[in-house]
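Handing you this structure, nothing more for now.
Missing here: one protein chain of the complex. Every other protein chain is in place.
Showing chain A:
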Amino acid sequence: MNISFSATGTLWQIDIYDQNLPRNTNINQDIVDFVEDFESNFSRFRNTSFVTSLAKKEGTYSLPNTAKKLLDFYELLFDLTNGLFTPTITKSLVSAGYDKNYSLTPQKKLATPDDWKNITYNQNSITTTTPTQLDFGAAGKGYLIDLVCEFLTKMGVENFCVDAGGDIRLVGNKPLVIGLENPTDTSSVIGTINIQNSSFCGSSGNRRQWGKYNHLLNPKTLTSPKNILSTWVLSDECIIADGLATSLFFVEPNTLQKYLKFEYLILYSDFSIDKSDNLSVTLFN
């Protein structure tokens, strides 16, 4: 069974491999509603989200119970990358043109990010001392994929794949062969990987680029990385695979490997690669 819909700025495809589905005949709608609920809470493009409230005015705002884990993970990556991975990249991205209208017209001088330390939070609420613009694009989708997988598991589905625009989590005993998209020619792949019961995320600036910028922006140099074309990360949880795929554009893998369990592949602008020792992958050359 296949469930397809648009959400979080991309196309979601959920494949259920179980022969006997649970008695819930509304899986399709339940999933779409679940994703929509998350997006309305976390997207900076939605008026209903706490992200939008924080951007407009200082104060304390209530959090959905799923928020803390995401915030904790952003806090961890912020610390590990010395702030190169930050949820406050929004202000800079918007000044580069990646705003809610997709104006894609950069200002001459980009804005510097807000200070992540303006923000404190706990399980139930989040407080900012001054209006602060956040964005959870880097790891939010991966996290949502994990939540959707939990949702399906709770429903009794055992073998399935959740694919949100190429960020993938596979649950159960069916393996998949995934092609590694060539960012300079999306009709081709530079290799393939076999995965089972894992999360796999890819990141690249190729689809969201305009002028000298793409949606990956270094908060300190206020430029988009040019030396790396694509990154891919394999991990148990999709929140990790997604967040690290972005982080690897800005820091060396070994700064992250001490704290998180993952395998990676990096494609550089000269088409050379770097990969972790235990990544089992087929590359074309």
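FYI, a contact is a pair of C-beta atoms (placed from the backbone, for glycine too) under 8 Å apart; a residue touches a chain by one contact, two chains touch by 3 or more; residues count from 1.
Keep in mind that, in the parts below, contacts and distances are computed from a predicted model.
Enquirer: Going by UniProt, what is the name of the one chain that was not included in the view, given "GntR family transcriptional regulator", "FMN-binding domain-containing protein", "Dihydrothymine dehydrogenase" or "Phosphate transport system permease protein"?
Expert: Protein name of the absent chain (UniProt record): "FMN-binding domain-containing protein".
Enquirer: Which of these touches the unseen chain: A:Leu147, A:Val171, A:Cys201 or A:Leu217?
Expert: For the chain that is not drawn, the touching residue is A:Cys201.
Enquirer: Please pick, from A:Thr120, A:Thr153 or A:Thr192, the residue that touches the omitted chain in the full complex.
Expert: Considering the complete complex, A:Thr192 is the one touching the chain left out.
Enquirer: Among A:Asn26, A:Asn47 or A:Asn278, which one is in touch with the chain left out?
Expert: A:Asn278
Enquirer: In the complete complex, which positions of chain A touch the hidden chain?
Expert: Interface residues of chain A facing the absent chain: 6, 9-11, 101-104, 141, 161, 163-168, 176-192, 200-208, 210, 230, 232, 267, 270-273, 275, 277-285.
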